[in-house]
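Yeah, one chain of the complex is gone here, protein chain that is, but the others are all in their spots.
In this document, chain identifiers A, B and C correspond to the written order of the chains, with residue numbering beginning at 1 in each.
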Amino acid sequence: MAAGVDVSLEFSGGAELLFDRVKKHDISLPSQDKSWTLQCLLAWIRDNMLKERPELFMQGQTVRPGILVLVNDADWELLGELDYVIQPNDTITFISTLHGG
Amino acid sequence: MAAGVDVSLEFSGGAELLFDRVKKHDISLPSQDKSWTLQCLLAWIRDNMLKERPELFMQGQTVRPGILVLVNDADWELLGELDYVIQPNDTITFISTLHGG
Amino acid sequence: DLSSHTKLSNNEIARYSRQLILPEIGVRGQLCLSQRSVLIVGAGGLGCPASIYLAAAGIGRLGVVDYDEVELSNLHRQILHTERRIGIPKSASVIGACQQLNSDVKFVPYHLQLNSENALNLIKHYDVVLDATDNVASRYLLNDACVLAGKPLVSGSALRFQGQLTVYNHKGGPCYRCLFPKPPPPETVTNCSDGGVLGVVPGIIGCLQALEAIKIAAGMDSSFSQRLLLFDGLDGTFRGVSIRKKSLGCLVCGDNPTITKLIDYEQFCGAGANDKDQALHI
Partner (left out) sequence: DLSSHTKLSNNEIARYSRQLILPEIGVRGQLCLSQRSVLIVGAGGLGCPASIYLAAAGIGRLGVVDYDEVELSNLHRQILHTERRIGIPKSASVIGACQQLNSDVKFVPYHLQLNSENALNLIKHYDVVLDATDNVASRYLLNDACVLAGKPLVSGSALRFQGQLTVYNHKGGPCYRCLFPKPPPPETVTNCSDGGVLGVVPGIIGCLQALEAIKIAAGMDSSFSQRLLLFDGLDGTFRGVSIRKKSLGCLVCGDNPTITKLIDYEQFCGAGANDKDQALHI
């Protein structure tokens, strides 16, 4: 059993439009059998926060191409991406890249 | 006897030009008889860091008019100004206001 | 009378279509913009970008104040002037450029030096004022005039590679005097002639002044009341810091103000309201 964990989620670059235009969400992840990895978090977001059109945010088990993920302001690529185990009070940021000019 | 204390000093808006153009200085204040207030810090800066023309930074016992002081990103006016007692690892920022356009 | 403009024309809908579809603006915000007026004091490095983006956005009336004429040494940062307009008043030069972009805006050039005699009478005809000046005396003058006239003041400044931005006298936030009751000693003040400035640095700050003025004019919240933005172009860093509330003891905006009309600001600052003949240092 892994304990529940409090995290802050941030959305920018338009990703916030999928979450009621709210850029920052403080959430409590419930306790569960396994550790809270970013992969688990993404599934949890899909099931609990994304009301419609999850394909605009996710593709399969990960974020869709064109979304950058940061953990405490560092690129998740340095931290193991989906396998990173979330620590209490982490801030996870999802940035949709912009293309307009 | 007050213990020594480590602080970060930041200078911007041109104030850094009085400190060898270095914007951030990590310093260790030595132990002394009384607490390390901002007033003590200013005297220490004047005696130890300001090589010439201290009047461009200070006026009497305080900073000269036109310099804003922040403690950990908050205006020192909220914290007692010169009487504020420095805590370990505080960041003290001195901002010279700009007037050009 | 700007308030009579209560419906967008087809031409306006076409011109502003990309900002009309923003829910924060919409038809309501665009009409708000078209009914509001902004006074830009200073047609230099800050005033040029601020003017053109306010004109582009469809502000109803835009006044531009400057006593000076265009010089060659301005052109590295004052991007609305041109080589052919060297020698003509800066206010007319800026408004000429803005007029070509958006002739729907009502433009008013003021070729004069703002002073204690004319400031209040001028400012009272505008909803929002931009401080795009380049010297301390003008900054105190504009501050006091905006407090006395009850207008928000979007203040920008730039020198070398750095810029600063804040909004004074807006929604309970402080005024310039709340932060700086005493003027800096003249020998500590550096202007752009002496200290230099990379042209695009006031460009960035002037754009941010336009953004805050647009937000205020369109009825949105400003992000910089009681908050100061510090920009360092060498390091590529921006930092927003919280500053004090309005000071109850402020001589002009406090509970018992002693400055109830404009004073002599050159005497107060010990320096003239003119970038060109000031002493140098820091």
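Note that in this section contacts are C-beta pairs under 8 Å (C-beta built on N, C-alpha and C of every residue); 3 or more make two chains touch, one makes a residue touch a chain.
All values reported here derive from a predicted model rather than from experimental measurement.
Partners of the chain left out, restricted to shown chains and counted across the full complex, are A, C. When you scan C:88, C:120 or C:200 for touch with the missing chain, the hit is C:200. Chain A meets the missing chain through residues 12-15, 17-18, 23, 55-56, 59, 64-66, 68, 70, 73-75, 77-78, 93, 95-101. What chain C contributes to its contact with the hidden chain is residues 11, 14-22, 24-25, 49, 52-53, 56-58, 72-73, 75-77, 79, 81-84, 100-103, 160-161, 192-201, 203-204, 207-208, 210-212, 214, 220, 222-224, 227, 229, 233-238, 240.
The rule is short, and it goes like this: only the chains that are shown with their structure count from here on.
Once the centre of each chain is set as its mean CA position, chain B and chain C turn out to be 30 Å apart.
One finds 40 Å separating the Cα centroids of chain A and chain C.
Annotation for chain B: no residues touch 2 or more other chains.
Within chain C, contacts with two or more other chains are made by no residue at all.
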